[in-house]
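These notes are about the structure you will find just below.
Just one protein chain is left out here, and the rest sit where they should.
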Amino acid sequence: MSARRKQFDRLGDGLLYGICLVASLLSVAIIVWIAYQVTKEAMPSISKFGLGFLTSQEWQPNFNVFGAGSLIYGTAVSSAMALIAISIGLYLSLLAPAGVRGIVAPLVELLAAIPSVILGFWGILILAPFVHEHIEPWLHDTLGFIPLFGPPQTTGASVFTAGLILTIMVIPIIASISRDLFLAVPRDVQDGASALGATRWEVVRGVVLPSTTSGVVAASLLGLGRALGEAIAVTQVIGAGSEIHTSLFETGDTLASRIANQFNGAVTELHQPSLYYLGVILLVIGLVSNLLAQWIGRRFDYRRFSK
Amino acid sequence: MSGPVPDPAAPLTPSGNLRRRQIFSRVAESGATVAAIIAVAVLGIVIYTVVSRGAAAISFDFLFTGTPTGIGPAIVGTGLIVAVATAIAMPLGILVAIYLTEFAGSRMAGPIRLALDLMNGLPSIIIGLFVFGILVNHRHQSGFAGSVALAIIELPLIARGTQEVLLLVPGSMREAADALGVSRWRSVLGVILPSALGGIVTATVLAVARAAGETAPLIIVDSIFDGKSVSLNPFEVVPNIPVTIFTLSEEANPEGFTRAWGSGLVLVSFILFASLGARALLARSKRKMPT
Partner (left out) sequence: MTYPDSSQGPVEGSAAVPPRFRIQAPGVESTGVGARRELGLEAVFEARDVSVSYGAKKALGGVSLRIPRSRITALIGPSGCGKTTFLRSLNRMNDSVPSFRIDGQILYHGHDMYAGNVDQVEVRRRIGMVFQKPNPFPKSIYDNIAWAPRNLGMKAGLDERVEKALRGAALWDEVKDRLKDSALGLSGGQQQRLCIARAIAIEPDVLLLDEPASALDPIATKSIEELMHSLKGRFTIVIVTHNMQQAARVADQTAFFSLDSSAGDPCGTLIEFDDTETIFTRPADPRTRDYVTGRFG
């Protein structure tokens, strides 16, 4: 091989390494830059309201008074509802008979592909009225003694409906991760459990679930992160309320949804920075749940038990 | 020590507490089946609604003219925005994946993988806020800003998908190239990448399917348009489908609703077509993979 060719090759190797490195560093830089940029834009609001922002429920754009209290509450409540998705998704993937599982798995993944704006639109026109006319009255009648299930309001736009939409969005995430976890539990361990005269439920609960607990927790955190950050579908069905109510059937709002709803109309001095402040809170919550999910998922790997 | 040990010669019907346990297990299994049916039913209802109501809106005019009769410019706009986004994200994603599989030691790989995972889990509205701050603030909305936002969404998906296929390339291939004295860059570009091409295309198509449906960032950076005419300049506001649907959904105008369903049908059709196509591609390329 000629010396020139060798030189050319070394140059080529270095060049490839260089641009790959740059691309990778860029990825890291983007994350850092995002955090920096969002915080920077929020600064006017952060310095004005400080940490009191987190608890104050006042949201009056015209008076330049802002507080995230009711939004944090709305975010927490609607996402908590979506946690039902965990049991549904798990159930579906682990316990349904093998034939059912095979057909349902690809369909459930299809559910994940539906854009949130369409799901939200469907929520406005189909789900919300249905919930308003059938589900809310029924729940209020049977379980009305619990303050969560107060009287239905004028429309079905409520925290409850938003929670339902979020549940629908989170189920595919949990279901598909659970399915992968389930397939990762070795066949022979499940056989060993069956051979001891255990029912299907006992095998799943005694052997499959414990082997996948951390994976399930990680999946739940990922699903939770998705629910926390959903802006569009939530804003379409939650009714943009500003107060905290105990009843799920009242309107409310979440951090992400408020940003989406009010950003384009933010004219007063502290309005936009306050929306950015909401973004900072959302960013922190999102990063924490994502990091937790990864940390837990990594620590308790099924394979780690063996030496 | 006594225990409920069944008489071996007794018939093979449930003994001891088995009857109760079997009932419980069967109930749990049916519950799971019910949950599965509900999930599929929801999917069915949503798709059915989109198709039945959306079909009413579809016509030649709907697809090829602008507001108020159609969403032609929005369709072109989405195509433009997503194309630019992919043009940004695809090379970057492939390069990052190459770095992670071919070059990086574990010390460098850790933070980079973490950054990609965080990027993947970031609420898209935050990405919108970010791009607003760097490209729209003090300037004006643009399709390009939308593309940058979508590129950030696509990047981790393409990088991860590419990484997965690169890892599938057998080590023997790399060793063979080394043994022949072929330089790194030649073997990567000439041998490894081409064999992973199917997987890379699949990952990209799936990323495109995901990005095409994203509304939140576009609401922030590319939402003020009237959709009357086609715009091919990404540095101005570009009409797009997701924002169109969102705007129409928030207005209390039944005619608007019909157009929104129609737009939804177009969008869902594209996404489903792309997703299914990608998976078919993946299945085909896996069959071709050397084992």
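To keep things simple, chains are lettered A and B as they appear, and every chain counts its residues starting from 1.
What we mean here is this: a contact is a pair of C-beta atoms (placed from the backbone, for glycine too) under 8 Å apart; a residue touches a chain by one contact, two chains touch by 3 or more.
Quick caveat: nothing in here was measured; it's all calculated off a predicted structure.
Return the single residue from A:116, A:199 or A:247 that touches the missing chain.
A:199
By the contact criterion defined above, which parts of chain B meet the unshown chain? Give residue numbers in ascending order.
On the side of chain B, residues 1-6, 8-9, 11-18, 21-22 touch the unshown chain.
List every residue of chain A that touches the chain not included in the displayed model.
Output for chain A: 186, 188-189, 191-199, 202, 206-207, 210-211, 302, 305-307.
One rule holds in what follows: only the chains that are shown with their structure count from here on.
Indicate the whole-number Å distance between the mean C-alpha point of chain A and the mean C-alpha point of chain B.
16
So in the complex, which bits of chain A are touching chain B?
Answer in residue numbers: 1, 9-10, 12-13, 15-17, 19-24, 26-28, 30-31, 33-34, 37-38, 40-41, 88, 91-92, 94-97, 100-101, 104, 107-108, 110-111, 113-122, 124-126, 168, 171-172, 175, 197, 199-202, 222, 225-226, 228-232, 236, 256, 259-260, 263-264, 275-276, 279, 282-283, 286-287, 289-291, 293-294.
Tell me, which parts of chain B touch chain A in their complex?
Going through chain B, the ones touching chain A are 18, 21-22, 24-25, 28-29, 31-33, 35-36, 38-40, 42-43, 45-46, 49-50, 91-92, 95-96, 98-100, 102-104, 108, 111-112, 114-119, 121-127, 129-130, 132-134, 137, 152, 155-156, 159, 181, 183-186, 188-189, 209-210, 212-216, 219-220, 223-224, 242, 245-246, 249-250, 257, 260-261, 264, 267-268, 271-272, 275.
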